[in-house]
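With one protein chain removed, the remaining protein chains of the complex are shown where they sit.
Moving on to chain A:
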Amino acid sequence: MDLRFGDSKPTDEERAAVDALLGPAESAWEGADRTDADLRWARGGRAARDRRDLLLPGLHAINDRIGWISEGALDHLCRRLTVPPAEAYGVATFYAMFSMRPRPATVLHVCTDLACAAAGAGDLCAGVESRLGPGSGVAVERSPCLGLCERAPAALAIRAGDPVRTAVSAPADVEAAVVAGTAPDAAPEEPPAASAVPQAGQDGLVLLQRVGVVDPSSLDDYRAHGGYTALRRAFALGPAGVIREVTDSGLLGRGGAAFPTGRKWQATASQPDRPHHLVCNADESEPGTFKDRVLMEGDPYALVEAMTIAGYATGAHRGHLYLRGEYPRALHRMRHAVEQARARGLLGDDVLGQGFAFDIEIRRGAGAYICGEETALFNSIEGYRGEPRSKPPFPVEKGLFGKPTVENNVETLVNVLPVLTMGAPAYAAIGTGRSTGPKLFCVSGSVARPGVYELPFGATLGEVLELAGVRPGLRAVLLGGAAGGFVRPDELDLPLTFEGTREAGTTLGSGVVMAFDGTVPLPRLLLRIAEFFRDESCGQCVPCRVGTVRQEEALRRLADRSGAAAADDVALLRDVGRAMRDASICGLGQTAWNAVESAIDRLGAYE
């Protein structure tokens, strides 16, 4: 491969940002093999090319330091990694958090997604935009869900520099958001993670038992509260024993697809190809979902321990934690936890002196919902555009870097701890026969106490809403997030289990329970969902790339129409939606019409 670079050069600052990540270049020939006999020739560049996966961290390094990515900076990064500039440009333009054009050093992301929209994000945006006009040094960007739904409306300020600084304002008013944007260092501190857990400190909690109880920065405190007993039990059982326990527990994946975790682990563990990889999907971008953030912020060592167990069981020595870019505090806490665990021999060459080598690498996403799709996530880590791959082959066979990979969501992994500490039978006794264990629900919208709730599977929708204090005038509940579906207020006895929701023709998805009262106009809500999918489609396949646009157009036309006047467009939505569900490459396109369809069929929107 002959690489051709333009004439643009990086500034000293940009060069420093890249070199801080990659280390200074050894020579101008970096990445190429040169023989002493003939110093004029450099062949290869393969060594550097093998570090292609540092492209995304490299883009982050530049964007964090400067606030945007110039031609010179991108070309410099490409030279260092032997990546063709066109490909790197394709990757950089894929992510919403990167800019390829100059912009102010501070960007204030104001969430305009479902929960925030219902809580007045529109007025907040308008107010912030009028206060922070041109010349304020702050760029205001309307953002998809920031995962702060329990404190809606939310804003996130990111100020480029060394180091990059962030500030969260939630619940935000114009004044607080402006302070976060103009003086992130002076912004008031975020409330502790436990404030998102109304049940914090209650007896009987399993997954949330330590949130608000332990100091999330202290490994000793984690161990004092039962930490690392599950890993000890895992070492006592051996890898096959751990997989047997997980299989017997009936644990189903909590990311939305509900695949049996034990089967996935077994399938990966038994692959002869090496090395095996473990990926923890912490790219929680489903509108309305924030449980993984709360777990990582409130009990970070639990995830470190759970990943270690998963790696041990499946024969992976490297765990990749892919954490969404909009979660600065979760990133900070997880980084700290990984460093502490490494320093104490709980990660590294010899975990707990058991001869098992395992380490965790944290990768930060950069604003792309699609990267929560498992194969898109692999591409993103590898330094390619976050486009999903077609399956088969499945990740257990060919996943990250083409090797057998087990990928689990944060909540799924954290469930492995009680599986091992309680034992499979006790764990399986929680919940229902086919949906075992405790489940986290992200309750937001029109409720008095929004937050993450833990209940055994089988609790009804009404029970969850009652815990959260549902406000009068309930009009609809969105289950499972933007990719989920709406249910009516007369369906509150719906049991929240995988099988129960399936029988009722809806889905539990990622555990979103978002309540809407009559003050939220339904057509506006549906339009926001359509906008979200149009924005987040990777654009790879036609049904999703064009279908999501046609869906949004139809919903715009339908905004103030109903009955016979709406029939044509509703029929068009059904036609397009069916093809999107049937023919799209991945789950994004396949589910992009779910919520709208359910609003038409169950709520009688546009009738």
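Simple rule for what comes next: contacts are C-beta pairs under 8 Å (C-beta built on N, C-alpha and C of every residue); 3 or more make two chains touch, one makes a residue touch a chain; residues count from 1.
Keep in mind that, in the parts below, contacts and distances are computed from a predicted model.
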### Summary
Matching the hidden chain's UniProt record against "4Fe-4S binding protein", "Raffinose/stachyose/melibiose transport system permease protein", "FAD-dependent oxidoreductase" or "Altronate dehydratase" returns "4Fe-4S binding protein"
## Note on the structure
Touching the hidden chain, out of A:52, A:151 or A:385, is A:385
## Note on the structure
Given A:9, A:471 or A:578, the correct residue touching the omitted chain is A:578
### Message
Can you say which of A:249, A:268, A:379 or A:537 touches the chain missing from this structure?
### Response
A:537
### Query
When the complex is taken as a whole, what residues of chain A touch the one chain not shown?
1-4, 6, 71, 74, 84-90, 93-94, 100, 368, 370, 385, 390, 534-543, 545-550, 553-554, 557, 572, 575-576, 578-579, 581-585, 590
